[in-house]
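All protein chains but one are shown at their positions in the complex.
Moving on to subunit A:
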Amino acid sequence: MRALSTAATGMEAQQLNVEVIAHNLANMNTTAFKRQRAEFQDLLYQNMGQVGAASSDAGTIVPTGLQIGLGVQAGSVYRITEQGSLSQTGNELDLAISGRGYFRIELPNGGEAYTRSGSFSRSPEGQLVTSDGYLVMPGIAIPEEARRVDVNQQGQVQVMMDGDAEPQILGQLELITFANEAGLEAAGDNLYLETAASGAANVGVPGQPGFGIIRQGFVETSNVDAVTEITALIRAQRAYEMNARVISAADEMLAASANLR
């Protein structure tokens, strides 16, 4: 009976759905986390009736066959790159991006990764680094004697040195955009990697058209909405239960036939 395996695909799909929702909820308080959504597509169809067969002697044609669907498959898990809200921290090295773009990070192996999580710190050498100690590119070294660091909306980093009257320009932060942000590969630790689907990294300066601006003293919160997720969770669970009921009903039908003498 097809109904059994069809309902099994439904249960599998809803299981994936619940896993994605669980991941979203688990990351509700992760800086700059982007929520994900499982999306489904119908599976193959089996043609039971012949398409285009003559349905009468008068030459009328059967327009379509009788098609029986074989269930559902997970199409993809989308990342919804909607802006998260900004939360004020007061920390001068917390930088949030308002609008499009990613910070570029140098990985210890020399590769590059991208992140929107801008809670940065100072390394022992004075370099601007992520919370994991990875270098923010292009490297910005903050001198020890710096009294305060200022980052303006265009990403220009300035320091006020002890005893100086004028701020000193230290460097310029860059932002990276991608043609297809959803195509970035999530590498954990709030980092994303470039893929063939995302397109090549496109370097720009904050505030330039198509790029976001920098907000100092803020972090971007996760864009997970607890209410939406819980609603989705309830729906997924109900859908799972319904598929389970189909399995037991189909099984009962099979059993009835099996018990026929």
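Quick note on the criterion: a contact is a pair of C-beta atoms (placed from the backbone, for glycine too) under 8 Å apart; a residue touches a chain by one contact, two chains touch by 3 or more; residues count from 1.
Just so we're on the same page, contacts and distances are computed from a predicted model.
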Subject >> Omitted chain (choose from "Response regulator transcription factor", "Flagellar basal-body rod protein FlgF", "ABC transporter permease" or "Indolepyruvate oxidoreductase subunit IorA") - UniProt protein name >> reply: "Flagellar basal-body rod protein FlgF"
**OP:** Based on the whole complex, identify which of A:T6, A:S117 or A:T130 touches the chain you can't see.
**Re:** A:T6
Original post:
Of A:A141, A:M161 or A:A182, which sits in contact with the chain we cannot see?
Top reply: A:A182
Subject >> Hidden partner interface residues of subunit A, rising order >> reply: 1-4, 6-7, 9-10, 13-14, 17, 37, 39-45, 47-51, 53, 55-56, 62-72, 75-76, 78, 80-82, 177-180, 182-183, 196-200, 202, 209-210, 223, 235-236, 238-239, 242-243, 245-246, 249-250, 252-253, 256-257, 259-261
